[in-house]
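Missing here is one protein chain; the remaining ones are kept as they sit in the complex.
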Amino acid sequence: MAKEALNILIGGEAGQGLVTIGQVLAKVLVRAGYFIVVTQDYMSRVRGGHNTYAIRVCPQPIHSPREGVDLLIALDQETLELHRGELNPGARAIADTGLTCAEAACYNVDFNAMTEGRYVNSVALGVAGALLGLDLELVDAGLKEYLGKKKPQEILDKNRAALEAAYAHARQNHPGFAPLPPPAAPRRRMLLNGNEALALGALAAGLKFLAFYPMTPSTSIAQTVINHARDLGVVVEQAEDEIAAVNMALGASFAGAPAMITTSGGGFALMAEGVSLAGISETPLLLAVVQRPGPATGLPTRTEQADLEFVLHAGHGEFPRAILAPGSVEECFHLAARALALAEASQGPVFILSDQYLADSYRAVEPFDLAAVEVVRAGERAIADPENYLRYALAADGLSPRALPGQSAALVKADSDEHTPAGVITEAAAVRLAQQTKRLAKYGLLLERTLAPVFSGPEHPDLLLLGWGTSQGVVAEAAAELRARGRQVATGHFRQPWPLKAEQFLPRLRAARQVVMVESNATGQMARLIRRETGFEIPRLVLRYDGRPLTPEYILRALAD
Amino acid sequence: MAKEALNILIGGEAGQGLVTIGQVLAKVLVRAGYFIVVTQDYMSRVRGGHNTYAIRVCPQPIHSPREGVDLLIALDQETLELHRGELNPGARAIADTGLTCAEAACYNVDFNAMTEGRYVNSVALGVAGALLGLDLELVDAGLKEYLGKKKPQEILDKNRAALEAAYAHARQNHPGFAPLPPPAAPRRRMLLNGNEALALGALAAGLKFLAFYPMTPSTSIAQTVINHARDLGVVVEQAEDEIAAVNMALGASFAGAPAMITTSGGGFALMAEGVSLAGISETPLLLAVVQRPGPATGLPTRTEQADLEFVLHAGHGEFPRAILAPGSVEECFHLAARALALAEASQGPVFILSDQYLADSYRAVEPFDLAAVEVVRAGERAIADPENYLRYALAADGLSPRALPGQSAALVKADSDEHTPAGVITEAAAVRLAQQTKRLAKYGLLLERTLAPVFSGPEHPDLLLLGWGTSQGVVAEAAAELRARGRQVATGHFRQPWPLKAEQFLPRLRAARQVVMVESNATGQMARLIRRETGFEIPRLVLRYDGRPLTPEYILRALAD
Amino acid sequence: MLDIATYGEFETAWCPGCGNHNLLKAMKKALAARDLAPKDLLLVGGIGQAAKTPQYLKANAFCGLHGRSLPAATGARLANPRLKVVVNSGDGCHYGEGGNHFLAALRRNIDLTVIVHDNQVYGLTKGQASPTSLEGFVTKTQPEGVWAAPFQPLAVAVLHRVSLVARGFTGEPDHLAGLLEQALAVEGLALVDVLQPCVSFNKINTFKWYQERVYHLDAGHDPTDFAAALAKAQEFGQRIPLGVIWRGDRAPYSSHFPPLAAGPLYDQEVDRAALEHVLEKYF
Partner (left out) sequence: MLDIATYGEFETAWCPGCGNHNLLKAMKKALAARDLAPKDLLLVGGIGQAAKTPQYLKANAFCGLHGRSLPAATGARLANPRLKVVVNSGDGCHYGEGGNHFLAALRRNIDLTVIVHDNQVYGLTKGQASPTSLEGFVTKTQPEGVWAAPFQPLAVAVLHRVSLVARGFTGEPDHLAGLLEQALAVEGLALVDVLQPCVSFNKINTFKWYQERVYHLDAGHDPTDFAAALAKAQEFGQRIPLGVIWRGDRAPYSSHFPPLAAGPLYDQEVDRAALEHVLEKYF
């Protein structure tokens, strides 16, 4: 695997500050011009236990985590025990002198001596910065910025002192760790994780209303919107439950605010009726569902891709929907923006399906081209004949004119019961037939706009590795490894699992000698869906369902089996 | 179509008593030895509007409704207007003198004169009984029994007098209507609709707990259980909402009571999280979902089969389930009993999927063989080593020993989080993997016990007509018509849409020259599922989604297109 | 003052004699008195007989899910502060399926006029007990009578000090119209629980039953006296008070949201400079 890349793993108990170290280090690395992929592994508790924050760093672009550890920052003994076996050749472990660190690889630092035992994280950061060959100024600035919002100057100074002492100490007693190769051409990049990018994408596209109920790993989308709500004029409401959240968002969207909900599988399970209401009332709604392993509470802070079929079929009755599944932090931004616009365009529910791995994975992200983002404008603002306005007028393409209540003299009636073109309850069979046919016609619009899977590699490969959503980078890197070993490998990334347009991918599937689908679930839901839509049976699946993210190594091992 | 059969249609406003007439007539016809198929068409309101109660009656077994009307009992003018066009040759309409009844076919009776304008339904019943050639005693008894529970003797007497006067009047002024041919060999049969049979099946199998929230067209299952709860020792609770209902049922089932919930699509949408909890906690649960047309509130009192995919995928995460879909009133009984047992056997959620058409369709039903019903016994009662009892002990077939809390010294911990064999929260990847693999292994058990589709007709037909669930009789009668016209037609009825075992049906599908799937939905969900599981694409679909039940005529027209 | 004809005249699906007919009339009167043009009015309902009300008025309407009218109304109100949002639903919808939203709406004091058609029974689904059914109330579904205590919506609302709590009776349509008019005038949440006889399924709490028990709160009752209001809110037995029970002075929920000061959200463009400024924070 790429030689120049390095895996940094910070481990410790929840509450020990490993996220602080990780975040500052990630920011500094990005500012220094490196590419990173962060993987966060944490328990469903607030203090104690064992969490890790892993940063893969590389001067060249990278797209997935890797197994193995080159630099281990251990905040407790358990971290040393648990990750001992993962150390790569030449790896170093940084640990307090108090910790028994049998390995030759271990670099013990007397954290306490350096900082009255208080600013341990700054010490760790100083040591890591020095070993990695990072500029002290950058590290200093990163720490200050991170703590700056919350801490008084005095504390900042003490942290800085601890950091600098540790940095100097590590420089002097250089423990034989090769620093990072210099980055290519340093450019300004953002540090963003999937959830932040998703939130920003929606905001850029004109999100005006968000309702949510807290649920890991989706909460940070809502949190990001909240952080900017005042600046961007967004109404955010923490609902009393997920049912309220989805119905609030529908009410707001009906009234003209581009609206989103954020949740995870268990919370989404409570929204199915609301999704169905979006369907029949033809109300635009963006649903961001960040998956975690189920069933039920399952592993609340880990990752899985097992809610595709659920999201595709959630809600009683039949109505069109779209599902977008970003494969990178950049795609989180772009697909969220696209999804918000698609919800408006199709007057119905559109999903972004992500998962904990991507949600929490920080990356170095190129600046976004805001001019390229389509900004949503809700409803039709000029209703020709408001007196005779019909919210659900028949239309061959399924798109009735959407007026906004109060915006003009046109009165708007939205209805959960089957209704006439005017939005009035009906039980007439013919009207039902016409309305249902009209609604379903919007499937055509969605199909027309569906994003083609992204293929790379040869047209007629020996092996076509497929994935959907968040596994994009992992699949790409696994393929690169295989190519490096001389195999003819192509990849395909489904970034929009629904609707599926066979001509966009079936020829590629048929042209490959072997097709393998990689999914973070136990039953191969995407493969099943492809068969349902095309009859093409993907003969081999690489599945992972222990709650841990896929890695290129995992895929390669599975293929070697 | 079968000459001897007759279609009776009773029409009027809600609240006018047309159900009374229909119910009494149905009971009398069954007692007289006839076969019937009732179709109820009613609006989502309590008074007014236009409802109908249709009885198809025949001396031979019949399995579906038919279009057309032979005897129209019109309680209002609207009924005459609306159903004029449906009258078959030789049809008669019975109506009060007050109603304008232009047709020659019309038989005006002066309802008021006969009964002080009060017991109009009894008059209608008397006339209908006479025209159909039913025994007066039987009709008298039927009416008395129906009213008997609620009305005082004086009112009963007046109704009887009205009925007898009308009967005599119709006999005298015989309006040239050919009475029913005599039934074959009169046998004692029950009058039951789908929901009643479903409730009775569950009760026969040992149902002990029911939680529900009222929702048409499922409520009559709960009502039937309530009617017999005291006699059969069942605990029934009307929950505050559907979420409560499913969680109550899970709590009760965990504690050892074979448990059921009843609902329709919109209510079920609120239960998806509970279904997922049944999955991970491995708690048996029978869910009776009686479909009506969506999305959302849709057509609340009509029929559709559009919740198959939703029910199949409801709940986040992956876990096994089974879906049974009865095709007749008898099957409602048998499949409900089977489903309750299957829930216990597989320690998880099992569905009965019915719809409004079958729910409300009364039939003449042969007595059940109670000895053949497997009675559910919850849990394992003799735990070998209670001190070391493990609720979720690993097991190759997925079946951990299910002890009941309080029943022995074994302590039982059920858990919504991923858990160890002891039922304690874990976040360990290996334990997760083992538990999820164990749970999914129960799919094998379900597959083993899955009911094969029922085929009839030639192995290599010209046309294979497929259906699932409630369309069984309609498909059978459509096929019979086609055969009568000389076509080589076979039928296949999927009574268990999930899991699907390809070898049980794929050869038959392959052996047919043409395969057509008949479904009461707009997208062909069952056909899609078959393709997903087998790759077999059913090239032609007959779909109905206007909320009205399928009829043989509808299928034939669609095929002729 | 508008003409009540403004709101149109529709055929309803309600039973003859149902209390809802008078309720609808009273609503029209109150809306007209408050000069609320159909265009500025959003009617929100759940599912049930009561929830059909928005179908029978010329206005904007969002007829959503059973039990979910309050969150939908809340969302709409927080998206367009110019809309007067009025919610009609039944006791089952508001206090049963929607109980959690009812509590949350009270806590928020969200600017809605909440009209509960309280017939103490599930009408549309044909007569099951509702959260306000009295103990012992016998139905087909509760053949041995209701065992749970009735929910006390008014007392719970007073406890959480919403802007207005009132009780009306469809048997007194003019008085009811007056109450609704006061409720419509309020900012924040105004709850009007209306005794609405269901002639088809509630044979106990009939028009006559209510009539024998209701009385008018007079000047002696000070709706800003919390203790008095809490006491009156609980009175439901031989005597049932009609009128405004409580007036609170909490701020309406929408007043806390800065974007709403600028009018409907649909008129607010994305501020590109602000957005760029936000993105800058991530570099």
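We just call them A, B and C in the order they show up, numbering each chain from 1.
Going forward, a contact is a pair of C-beta atoms (placed from the backbone, for glycine too) under 8 Å apart; a residue touches a chain by one contact, two chains touch by 3 or more.
From a predicted model like this one, the values you see are computed outputs, not experimental measurements.
Partners of the chain left out, restricted to shown chains and counted across the full complex, are A, B, C. Of C:V138, C:L159, C:A228 or C:A274, it is C:L159 that touches the chain left out of the display. The chain not shown here is touched by just one of B:A259, B:A339 or B:V431, and that residue is B:A259. Here the missing chain is touched by one residue of B:N247, B:T303, B:S328 or B:Q435, and it is B:N247. Against the chain not displayed here, chain C makes contact via residues 95, 97-100, 103-104, 106-109, 131, 144, 147-152, 155-156, 159-161, 230, 234, 250, 253, 256.
The chain not shown here touches chain B at positions 31, 188-192, 196, 200, 203-206, 208-209, 211, 228, 230-235, 237, 239-241, 243-245, 247-257, 259, 273-274, 277, 281, 365, 367-368, 370, 375, 378-379, 404-409, 411-417, 423-425. Residues of chain A in touch with the missing chain: 15, 43-49, 213-216, 219, 222-223, 226-227, 238, 240-241, 266, 296-297, 300.
The rule is simple: only the chains that are shown with their structure count from here on.
Rounded to whole angstrom units, the spacing between the C-alpha centres of chain B and chain C is 37. For the pair chain A and chain B, the distance between mean C-alpha positions equals 44 Å. Averaged Cα coordinates give chain A a centre that lies 41 Å from the centre of chain C. Those residues of chain C in touch with two or more other chains are numbered 13, 47, 64-65.
Each of the following residues of chain A touches two or more other chains: 243, 273, 277, 281, 416-417.
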